[in-house]
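Can you read through this structure? Questions will come right after.
Removed from the display is one protein chain of the complex; every other protein chain stays in position.
For subunit A:
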Amino acid sequence: MTTLPEILDRFNQNASAAKFRGRAVWDFHRQEQTRDTHALDVKMAAARGVKKLYGIGLHAIRQNASLKATTFLQQRAFRVNGALRQQPFDSSAEKPQFPGASAEFIDHLEFIQPNVISGIPVYRVMDRQGQIINPSEDPKLSKEMVLNFYQKMTLLNTMDRILYESQRQGRISFYMTNYGEEGTHIGSAAALEPTDLVFGQYREAGVLMYRGFPLDLFMAQCYANADDLGKGRQMPVHYGCKDLNFVTISSPLATQLPQAAGAAYAVKRENSNRVVVCYFGEGAASEGDAHAGFNFSATLECPLIFFCRNNGYAISTPTNEQYRGDGIAARGPGYGLMSIRVDGNDVFAVYNATKEARRRAVAENQPFLIEAMTYRIGHHSTSDDSSAYRSVDEVNYWDKQDHPISRLRHYMTARDWWGEDEEKAWRKQSRKLVMEAFERAERRLKPNPELLFTDVYDEMIPPIAKQRDAMWRHIQQYKEHYPLDLYEK
């Protein structure tokens, strides 16, 4: 199937322009030529025409995957910023000379129709029963790696069940589960290097789990006990880990997108072969910060992967109330981003897309947008009861018929890598691991209240020190009214 960038290619190609004059760019329905053969023609013409073109034309060409990376990199070196990008002004040419767009003239009025009926297709490797559809797309990962995927997804699932329950029992104040989205976490995390910097939103615990964040530290953050790396300052699920290159989660949505662009820019200048990955949901993608993140990453040529978990809901708001276009992936080309939509419940599709995006983001210093379609099986959080806005049947469909964990299990059982006995044993073991961590976390004291006052600035400043001292004097005087026994001394 022709990608949008290839379609854009055609419009910027002198050689092919005549054939397409007057066609609506965005109308996927009306492609009459065989896409595959024409795509090849376009690519060859592009290779020939490349030296004549400047500016935006080159920009579209470089998105064409089959041209050699080396050619791109040479061209890239010239196009660092600003003025060099604009096409050279030539008043004698019939072509439009506007600095703002590279396009042909059109002589009849035609609006571009946004296409949501057959929009950007969803890339998948396995069908819903875990069978590989196109064998050449099977990443053929080792048994060890696939088992690890499965065990991480199920361990996450088990931890979610226990911590959700613990909130219901009043042991922790709040929790957010990851039910149904485990494939997006594990597939993408596995495709990254451990040194790649991750910015998350709040539903990416599996990424951290895949990287090796221990159950004890997940629990410590949720319980805000003295082992919490975050020193007990944030609500549950606001994880962070410097050693695992996972930036601490914050509650405001989409703030991480322009930050990820800035981090990627800094990483690019270091020449360290690292990429930055930025996770967010389809709801957060409506924020202004998302627009800022996309635009900055493209204009400043950042090695960055934007990973959107489109799970159908932003709390109670379904996607048809969140956007009217073709999801998040369709916005990518509008910003100049390489974009793809994948089946988020297919861990191999997620893996393949992330792997390739990573390779190219680092090699070509450009951002990629991956929209992983999935479904949020659980409630938004422990403060939400989703039966208020969606049917049990809908939820059951995804839980029973299209779940990343069961699809991967079918793949494994088909290869005799896993069976009933292994499943039973692992369920028992994973539950035991989680329960033991849970019990340890329960017993642990909370951090010393001194930590209320530190890290506001890099060093303690006099006014805060004064307030801290005043607090302690107050606590001394009214100590029976404060739960000091729960906290470390």
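Keep in mind that, in the parts below, contacts are C-beta pairs under 8 Å (C-beta built on N, C-alpha and C of every residue); 3 or more make two chains touch, one makes a residue touch a chain; residues count from 1.
Going forward, contacts and distances are computed from a predicted model.
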Chain not present in the shown complex, as UniProt names it (candidates "General transcription and DNA repair factor IIH subunit TFB4", "2-oxoisovalerate dehydrogenase subunit beta, mitochondrial", "Sestrin 3" or "DNA polymerase epsilon subunit 3"): "2-oxoisovalerate dehydrogenase subunit beta, mitochondrial"
Touch criterion as defined above, residue of A:108, A:242 or A:443 at the omitted chain: A:242
Of A:252, A:318 or A:419, the residue in touch with the unshown chain: A:252
Selected from A:179, A:296 or A:418 as touching the chain missing from the view: A:296
Omitted-chain contact residue, chosen from A:263, A:340, A:372 or A:434: A:263
Missing-partner contacts on subunit A, residue numbers: 80-82, 197, 199, 228-231, 233-234, 238, 240-242, 247-248, 250, 252, 255, 257-267, 269-270, 276, 288-289, 291-293, 295-296, 299-300, 454-458, 461-464
